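Heads up, one of the protein chains got dropped from this complex, but the rest are sitting where they should.
What follows is chain A.
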Amino acid sequence: MSTNSPNNSTLTISPFVRGQKKKDFYATPPNVLLPHQSSNSKMFSTPSSQNSSLKFETGLAEDPPLTQADRLRLWRHDAFFQHHYTTAEYVGDKVLSLTNDPNDAFWLAQIYYATGNYIGARTLLMGPDFEDSIACRYLAGQCLIKLEEWDEALDIIGDVNPFKTDHSTNKNLDGGIKLEASMCYLRGVIFSRQNDFERAKECFQEAVLVDAKCFEAFDELIKNNLLTPKEEWSLLNSLHYEDADINGDLVKLLYTTRLNKYVNMPSFEEAESRLREEYNLGNNADILLSRANLLFVQCKFQQCLLICEELMERNSTNFSAIPLYLSCLHELGGKNKLFLIAHELADNHPNHHVTWLAIGIYYFSIKKIGEARAFFSKASTVSPNFGPAWIGFAHTFAAESEHEQAISAYATASRLFPGSHLPNMFLGMQYLQMNNLSLADEYLSSAFSICPNDPLLLNELGVVYYHRGSLENAEQYFLRAVTAAKNLSADSKVWTSVNSNLGHVYRRMDMYGKALQCFKKVLKVSNRDVNTYTALGLVYLKMRDLTQAIEVLHTALGISSTNRVASDLLKRALEQGSGDSKDFFGKTERLGRLVQQPVGGLVTETPLNRNKGNRISSSGVNSEYAIDVMVDNLKKGAESSDEEDVMEIESD
């Protein structure tokens, strides 16, 4: 096996090899690999039988004397790791001049790279002398990416994997990450920066398949939701964990906890408990974070917040946890904490995109939409692939009912994360508000195919069916939403709007008892809501329980005396009620005799029953009023959920 093989990592060409037996940890062992057998200066040192890491020990035992170049390499290396870059550069340059070895060029370039001298590194690596070294090509690619020279980088790395073989045969034995995998990853990065997400996804997938240890690529895939939930699971199952030798099982478990939390919950639970019990990793930050993610998906925000706070306490720069923490705070109305964390981040990490996201969310939660938009947009400028910022940016438009702009921003987000249901759901909600039912349905359904458990999504789907007059379907969705929302604190807007929407469905299905139950449930939580009282009044009216209807409608008007729907319904109720006065006299006499007058035609007279289906066709003053009533009632669902999407901000 050659050292210049895509199946090796840079460990193979490193002048020091770690993990030697019983040696002083800092004592760098001599590199047995580099002594010159170089008959050939162009091709890097030919493989020897000592090449494999397994043979290091025997090689060491022989302890050949070190050459002058080896000594210099050790000096260079140590200086590099002690961050004495000037020394390292100086010595490295001398070694390279002495040997003209591609590996020495690689290490000198590393030093340039570490000091930010990408152009220097590129010039060095791309000379014709080192073209053949894979490590050098890889590093050149890195440099070009840093320089944002995408096309040139692709030229160097190749736009498809040049080493494509059957991965399982070529095992990497030195314990590092296969350069082939790393190059695939680089290719993915380039494609995603070129907005070619489909190819980027393929490259990342290829990278992990080549070497399961290429976490960078795996992280990109998961973090950005590039895969749908099902694809994620099938990827997980097709990885070659033997790449990680004895750690294969551990890696598999760790990766399992990173996957989406929508499907395959038992596997996740099992992986988590095994990590806790067998590996004692239960308290590791990443395991806790994945638990927090799960809690967030299950809408258990309070518990999620507790974990996030613990994580933040341990390490306040845990950038993977911060977005989740921010969403929790937003969800639970922790404006003050948002303020604090935004300030801390701005002081400590002024250039990090999460900082700007935090500031944006803070402004968004205190309803300063303009400022929020500016900061979200700044976050997405700093890191164009950062989805939460895009969603936040879109929310600012949605909050001001700028549907078109909101839609284009959501659409960008949905292109960035094809595996997340949020952008599609929000798109659907925008179309719903624009009354474009078919598009709304399409987007919501595609969100539904990704995540079937989000109460907000189920609510919106229910609203779509309600608008379409398909009450049975609406009922089904609302019922599912109620189940999904049972973990939500009853104060939350989703919970109330789901329940009151269900109430509206039952009302239109003429199942008054159930409708009453729903509305009463809502009232228990927010007893100052005019719309709920009005709806309740309408149900009582339809049930011909005039006394109750009148009372409830009066309460509604007591809260908001200008509510047109309530006052009109009350007028009807009173007109009916005054004809029903015998009832009153009967009661005051306490004869226990309830005179029930048949109130014919009442049901047909209420405005809500009239031409539900074809609202557009109806015209004229009366029917216009009917629309008003209906829209009012219906908007409730849409409106409250509209405010809700604030809450749902970047829950990915």
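Note that in this section a residue touches a chain if its C-beta (ideal position, glycine included) is under 8 Å from a C-beta of that chain, and two chains touch if they have at least 3 such contacts; residues count from 1.
Definition applied: contacts and distances are computed from a predicted model.
Note on the omitted subunit: UniProt lists it as "Cdc23 domain-containing protein", one of the names in "Proteasome subunit beta", "Histone acetyltransferase", "Cdc23 domain-containing protein" or "tRNA-splicing endonuclease subunit Sen15 domain-containing protein".
Of the listed positions A:Ala109, A:Leu523, A:Leu538 or A:Ala566, the one in contact with the omitted chain in the full complex is A:Leu523.
The residue touching the chain not shown here, chosen from A:Lys94, A:Lys230, A:His349 or A:His554, is A:His554.
Within the entire complex, the positions of chain A that touch the omitted partner chain are 489-491, 520, 523-528, 550, 554, 558-559, 570-571, 574-575, 577-578, 581, 584-585, 587-588, 590.
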